[in-house]
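What follows is a structure written as structure tokens; I'll ask about it next.
Every protein chain of the complex appears in place save one, which is left out.
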Amino acid sequence: MPGAVVHKLTLEQIVSRLGGELVGNPQTAVARIRPIASAGSDDITFLSQPRLHAQLARTAAAAVILPETLKGELPASGNAIYTADPYLYYARLSQWLWQLGQPPFEPGRHPLAHIDPAARVSAQARIDAFAVIEAGAEIGEGVHIGAGCHVGRGALIGAHSVLHPRSVVGWGCRLGARCVLQPGAVVGSDGFGYARDATGAGVKIAQVGVAVLGDDVEVGANSTIDRGALDNTEIGTGVKIDNLVQIAHNVRIGAHTALAGCVGVSGSAQIGAYCFIGGGVGIAGHLRIADGVVIGGMSLVSRSVLQPGMYTGAFPLDTHANWERNAATLRQLYQLRERLRALERQLDSVKTPPSP
Amino acid sequence: MPGAVVHKLTLEQIVSRLGGELVGNPQTAVARIRPIASAGSDDITFLSQPRLHAQLARTAAAAVILPETLKGELPASGNAIYTADPYLYYARLSQWLWQLGQPPFEPGRHPLAHIDPAARVSAQARIDAFAVIEAGAEIGEGVHIGAGCHVGRGALIGAHSVLHPRSVVGWGCRLGARCVLQPGAVVGSDGFGYARDATGAGVKIAQVGVAVLGDDVEVGANSTIDRGALDNTEIGTGVKIDNLVQIAHNVRIGAHTALAGCVGVSGSAQIGAYCFIGGGVGIAGHLRIADGVVIGGMSLVSRSVLQPGMYTGAFPLDTHANWERNAATLRQLYQLRERLRALERQLDSVKTPPSP
Partner (left out) sequence: MPGAVVHKLTLEQIVSRLGGELVGNPQTAVARIRPIASAGSDDITFLSQPRLHAQLARTAAAAVILPETLKGELPASGNAIYTADPYLYYARLSQWLWQLGQPPFEPGRHPLAHIDPAARVSAQARIDAFAVIEAGAEIGEGVHIGAGCHVGRGALIGAHSVLHPRSVVGWGCRLGARCVLQPGAVVGSDGFGYARDATGAGVKIAQVGVAVLGDDVEVGANSTIDRGALDNTEIGTGVKIDNLVQIAHNVRIGAHTALAGCVGVSGSAQIGAYCFIGGGVGIAGHLRIADGVVIGGMSLVSRSVLQPGMYTGAFPLDTHANWERNAATLRQLYQLRERLRALERQLDSVKTPPSP
């Protein structure tokens, strides 16, 4: 940003906090992380993908984070940090550098925020303009409630959580520590529950459960998590949810599972821990997905998946002309199979003529 | 919620308002509805799914709502209400209990709401903080406009509708009575309409129609309903729309149809009444779906569906390895069919050798 003060870290400072083995000049200082191809003399970069190995010799970076398997290799600058997982090292360093560039966290309540007198807001929390905190809500220490956010009656926001602008937490919902809601995220909307009366009209079922998020959960921009109908919707510790994801009522998601953008999870589905749900996937209701399952993008999960592993179900892309021919045949696939079976039988009888 | 006053209803009160046949102690009082497995002595539960029948004997619930087909069966508490449709009964009772637990509706205008002097707001409506009501808008009796909502110029909000926080109704759009917008819902965004000029650049078509919602329509969190281009977008009475659903311009949806999460409906599509559109379904533009159609999750409807019934089109999930082999073959399905046809012809000629 124009005029922003640039903060630098020496390689010595970096390894003394984040570990790794430093080769080169400990006093070399870096201000930013940049991709290996565009890094310059103020930058540190990292090499985590073997296909970029050839760029190591050419990079102008002041230093490179390298995997231990490349110990001994050095960029032109002569500065390298060797570590087991350069990508993880990059993640941690990126947070640190980011933090340095931020204005200091200033607790306080903006005069144009609307905070109910019966809300309990930590003196160490920050509430921005046009935010609403309703009665009975509790806002923990170090929490940042962004501009225009809404925290409903009796909701709990755990310490050091960040609600980016215009995000919403409904009544009674609970966020653990260090949760992040991206702009427009909604936690605790009503689940989609209706009975049908004799005329076929929908009769709303009051949604009286809440949504409970563990620690370190991140919810993407404009994603939605419904409250439970009777029981709660439960999102485990460390779950990461991308943008425009819909989580229906009574869903349960295990710890450290990640859901990519545009996923939809139907009511009462249970997803295990350490799963990865690809973008655009649909998960039907009332089923169970085991721990450690990976679902390929745009697949529909219509039955339980009880074994870990990778699963996919998506139509392969083709030129429209080819697709059209194959799709037409696909509608008769069952008949094709019948015809094949018939042929097999006939051929059998041709080869083995009835004994005379 | 901590400290909330608990309201109880006696079984006598319940049946006198909602009907059903009571067996047991009319003075037994219940505070909540709970699932049959976890209900306790303050709770009423219901049995609508035969697979849960075995739990009837074990439930600790104070009373159970049972189907008339089970007349004579009783839980340990000895209290039962028999009714034709326990799930519908549960829906109605859930609303009643919910209402009891709510703070009384207090009409009024929050001093930090921005209401144009040329808006007509019922004295019996409630407008929360940071809401905006523009000139010419009409807000009916008993309406609740949540915090941070936006009601555009000349929009009409029918009696007893609820706009949850941060929802938006664009200029000129009209909501019937008792509509509900979940947080972040948008009614009346511009439709996606462009002409292309000679260079291929898009030239916006002013979207001058509006969106009109009938009575008792519910729109899910962060769902979007576009205004019409020239004519209107029309959502029928009792239509229920889940979260993250997109309804394009000039769409028409018949009464009491339900659309599950993540559905996308393209421009000028017409969907009949009493349909159910499964989660993640895509509906192409300018087509027609008859009344009483059910579309399975994640299907693409690319042509009109003129007969009621259930329709599906989704790739079945498989292990990634199997999927990969099948998908590769699928791209050649047309050739497979040709080869099968060739085989059939050849086998025919083998079986019937040309007459000499």
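Per-chain numbering from 1; labels A and B assigned in written order.
Note that in this section contacts are C-beta pairs under 8 Å (C-beta built on N, C-alpha and C of every residue); 3 or more make two chains touch, one makes a residue touch a chain.
Computed from a prediction, not measured in an experiment: that's the story for all the values here.
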Of A:121, A:221 or A:305, the one touching the omitted chain in the full complex: A:221
Identified contact with the non-displayed chain, of B:57, B:76 or B:230: B:230
Hidden-chain contact residue, picked from the options B:172, B:214, B:254 or B:272: B:172
Sites on subunit B contacted by the missing partner chain, in the whole complex: 112, 114, 130, 132, 136, 148, 150, 152-154, 166, 168, 170-172, 184, 186, 189-190, 192-198, 200-206, 208, 222-224, 226, 230-231, 244, 246, 248, 262, 264, 266, 280, 282, 284, 294-296, 299-303, 305, 309-316, 318, 322, 325-326, 328-330, 332-333, 336, 339-340, 343, 346-347, 350
Positions on subunit A where the hidden chain makes contact: 1-4, 32-35, 38, 85, 87-88, 90-92, 94-95, 97-98, 110, 112, 128-130, 146-148, 164-166, 180, 182-184, 216, 218, 220-222, 238, 240, 242-244, 256, 258, 260-262, 274, 279-280, 297-298, 314-320, 323-324, 327-328, 330-334, 336-337, 340, 343-344, 347, 350-351
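The working rule: only the chains that are shown with their structure count from here on.
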Rotational angle, Cα trace of subunit A fitted to subunit B, multiple of 5°: 120
